[in-house]
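Only one protein chain is missing; all other protein chains are in place.
Labels run A, B and C following the written order; every chain starts at residue 1.
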Amino acid sequence: MIGKTQRFEPFAEAPVRVIDEAGQWIAPFAYNLDDDFVRGMYRDLVRARRLDERLSTLQRQGKVSFVASAAGHEGAQVGMARAIEPGRDWLYPYYRDLPLALAVGWPLAEAIAQQMATRADPARGRQMPAHPGSAALNLFTVASPIASHVPPAVGTAIAQKLAGQGDVTLCTFGDGATSEGDWHAALNLAGAQGAPVVFFCENNGYAISVAFRHQSGSVDVATKAHAYGMPGYRVDGMDALACYFVTRQAVEAARDGLGPSLVEAFVYRYGAHSNADDDARYRPADEVAAWRRRDPIGRMRRFLEGRGLWDDAAEAALAAELKAELDAAVRAVEAAGPVPLGWMFDDVLASPSLQLRKQRAALAAQRDLEEPAR
Amino acid sequence: MIGKTQRFEPFAEAPVRVIDEAGQWIAPFAYNLDDDFVRGMYRDLVRARRLDERLSTLQRQGKVSFVASAAGHEGAQVGMARAIEPGRDWLYPYYRDLPLALAVGWPLAEAIAQQMATRADPARGRQMPAHPGSAALNLFTVASPIASHVPPAVGTAIAQKLAGQGDVTLCTFGDGATSEGDWHAALNLAGAQGAPVVFFCENNGYAISVAFRHQSGSVDVATKAHAYGMPGYRVDGMDALACYFVTRQAVEAARDGLGPSLVEAFVYRYGAHSNADDDARYRPADEVAAWRRRDPIGRMRRFLEGRGLWDDAAEAALAAELKAELDAAVRAVEAAGPVPLGWMFDDVLASPSLQLRKQRAALAAQRDLEEPAR
Amino acid sequence: MAVQTIVQTVARTLAEEMARDERVVVLGEDVGKRGGVFLATEGLFDRFGPDRVIDTPLAEAAIIGAAVGMAVHGLRPVAEIQFADYVFPGFDQLVSQAAKLRYRSGGAFTAPMVVRLPAGGGVAGGHHHSQNPEAHFVHTPGLQVVYPSTPNDVKGLLKSAVRGDDPVVFMEPKRLYRAIKEEVPDDPDHLVPIGQAVVRRAGDDVVLVSYGASMSETLRAADALAEQGISAEVIDLRSLLPWDEDLVLERVARVGRVVVVSEAPRTGSFASEVAATIAEEALDLLEAPPVRVTGFDTPYPYAQDRAYLPGPDRILHAVQRVLDY
Partner (left out) sequence: MAVQTIVQTVARTLAEEMARDERVVVLGEDVGKRGGVFLATEGLFDRFGPDRVIDTPLAEAAIIGAAVGMAVHGLRPVAEIQFADYVFPGFDQLVSQAAKLRYRSGGAFTAPMVVRLPAGGGVAGGHHHSQNPEAHFVHTPGLQVVYPSTPNDVKGLLKSAVRGDDPVVFMEPKRLYRAIKEEVPDDPDHLVPIGQAVVRRAGDDVVLVSYGASMSETLRAADALAEQGISAEVIDLRSLLPWDEDLVLERVARVGRVVVVSEAPRTGSFASEVAATIAEEALDLLEAPPVRVTGFDTPYPYAQDRAYLPGPDRILHAVQRVLDY
């Protein structure tokens, strides 16, 4: 949309900010974005939050088994989403990235189908909720083991380098992931190979209950980029536009053959780690409240309103539209019905092994494989 | 021996040097060491080199199956050895550390017994050569998988911290090891826990054939300390005294509760990776020659001679003494004879499993378990 | 005697052992203030403090590896891996360091430590929160592997594991964490020796051999068989490495028919080991083939969470096969 931007110095101590909590533009450069582009980001922020709320409701209703709320992470995710070209570039997200998946174009109905694991799920009900994936979008299917997707992300980036088309990979993870050996092995390989990959850490200060200072002796995650010979950037993760600009710079550098970068966005998860967690055991309520006041949605709304790009009427219309969209998607996904028992045997290998064929036949002799699972 | 020294700034670009190639004292502080202490270091350097040569001979004679020559690493190893208290502190070395093991007091006969795997080996012939270990010296038995000893080293340091006696752990590894995930997981844990451990990298520029620039995008290993919130030091690894001073500073910091450090010594291996390697395939002969001119032994000798602490007569006497020591040790180790077949079944668990007892009995019915192995 | 669940028993047993021996320390992800995601370490942090209840970074290699180094230095670490499925980033530390330390050092160094693995399916967790990786560990000489199924055995085996001199992989049937309650003796020295199986139920028509989470399905199958007038003997192996093959062989020899039940994928499973041993040692005494009822050779599915498990229906089917043989 606009020309190259190499505005941000790596390792600058203060996180990059573009709009402040009051919605004021505070970047060292002038507002230079298309109004519709920013409104679109706002829409994605709100849409993600509504989905998040709906999933909690569905979980309480027993229709979804697990929720990892992304509330508080949307700014980082919607910001970075705008910095890549979905379907061209590759995306290796983690389980708290539903807002990101939606923002790069994952259809809401698919997203809900994955959460509910009905026949409407293109992934055939194979995984627990919060595990997006889409071949059409080059969105690598999330796996639960933390950081295990980071080495594959680097492999894809190396393949992109060999292909020489200027494509890049964006790989996200939480602060907790940075402690894993695989994370290191991957970033180190990326640095050695100059692979076109942007590592994006959504640092919400906790790996479940473990605060960052118990995870690492380093002051933050961006610092760790030194170890791999790549630039590290700090960004206010509650500022979607800042996240957009910083990620874009890193993506452009990767496209230009300048190798990998590490971006660290300071975010917060408002809710517990998941529906199974009780965050009151390990963090104070006022910490949560303080972060909520920095909410990326309110901030963006104030920015838009300040420029005359948004008002209550627009907000009401958006709310109605999103509710209708969600209602329809949930209805359609539920209507698809549960996946059949027999699907459990598919997709292990390109064609099933002799052993699995026998096992399937044995079960088929006892049960109807077309019957709904569970 | 002398008071605390906090002389060296972390992350200083130029590697610390104390004596130069000509044997001149070039440290920013005056010579302050006991002459016998330095002569003792020189003796250890030469002794290590003689052992190295002897092992190559034994390998060519078919009496030792494997040699990983340490020639070129002795300065770093003998230097660091003097910075800890053997038997009090713990040592987690790697396979190229025979000079280090000798310098902390591993008896030469044990060292040779481990290489030859005869009955004289306290480790009962269990491992291939170049795998030292000694309970008496708190010298953790080397395991072949690169970097796999680094997490255990940190565990020991955490235990030392809990014990509160001011003991420390010294853990060594090559440059190649720094790419492994376990290395990262360990340093990160050490940083988070403030564990009293000194990580010492013997960076010889290669992991077998892979030059450092293909191993990592970072400029060097010391830089990586940033990622863990610990100080990183660069030191001339061909300068045994420099290695001593820097390691001592790091050890003292650990004793004082200031947490871990990472020391990087720039060394070189003169020989191939092992007797199975052919280094001409991947590195130029003049590179080897250039490093040989910086040899830690010649340098130390020139230093001693310059101070009137050494002369040709002393050198000749030392040579004769070391040859006699080596001859006697090899003779005794050979005389002990091969380990028996049945030892293979011992030391799996504190007491053998039912399964293993049956397996042992079955073999005993076919073969005499007292017969020599192989 | 207190009536308690499995997960309560884990926490209380750890507390007893920590009180008894100050060398016992606990480490892992979220084991501190949080008390573990399953609350298996609840209360320990408040009672024993951050030096003995260590919240680690998110790195299983660091957890298991540090436990090795702590054990070498004289501590008795009990490491929690949050889910058994996440042991794999720390697998090398377990199989290359912990398991081989005593052997490679000729007995100079040992690693008396416990690695707790909440394991098993039926919890709507998909393939990365449901696995039973015991087959990897039984194939790793130098480890001990236990997989109890009752609060009593959890107490007795955890104590044996903590007090023993070897690295123990301590698998816990997480689907039964709160499903089973029973009286557990207060005796602080209630020990169950590693390597001993137990006959849960005597019977004459068929022997069912199982362990861990699958014991609950196996016992339900035995109930159903009893209703049909079929008397099933049920053996709970409890220990997998070493395992009590003598007890199994003795019972199988008497009854002549055996079904082995285990939740892990079939090929290369521990059930195969049991069946192979029976076939090799007791062939002539078998009236029917040793039949395995196991998980399928697929990753653990999500939507078919329950169907994947060898439930009573599949066990009954197998029993019918060996009875009709």
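Just so we're on the same page, a contact is a pair of C-beta atoms (placed from the backbone, for glycine too) under 8 Å apart; a residue touches a chain by one contact, two chains touch by 3 or more.
It should be emphasised that the depicted structure is a prediction, and the values quoted were computed from it without experimental measurement.
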Displayed partners of the chain not shown (whole complex): A, B, C
Candidate in contact with the missing chain, chosen from C:R116, C:H136 or C:K174: C:H136
Candidates C:R104, C:K155, C:R200 or C:R238 - the one touching the absent chain: C:R104
Residues of chain B in contact with the chain not shown: 65-66, 117, 124-128, 131, 143-148, 176-177, 179-182, 207-210, 214-216, 276-277, 281-282, 338-339, 341, 343-345, 348, 353, 355-356, 359-360, 363, 366-367, 373-374
In chain A, positions touching the absent partner: 90, 92, 121-127, 131, 133-135, 140-141, 143, 145, 148-160, 162-163, 181-182, 185-186, 188-189, 192-193, 346-350, 353-356
Residues from chain C at the interface with the omitted partner, ascending: 85, 88-89, 91-92, 95-96, 99-100, 103-104, 126-128, 135-136, 138-142, 241, 264-265, 267-273, 275-281, 283, 286, 288-292, 296-299
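By our rule, only the chains that are shown with their structure count from here on.
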Taking each chain's C-alpha mean as its centre, the one farthest from chain C: B
Cα-centroid distance, chain B relative to chain C, in whole angstrom: 40
Gap in Å, rounded to a whole number, between the CA centres of chain C and chain A: 36
Numbers and ranges of chain A residues touching at least 2 other chains: 179-182, 214-216
Multi-chain contact residues (two or more partners), chain C: 56-57, 59, 61-62, 89
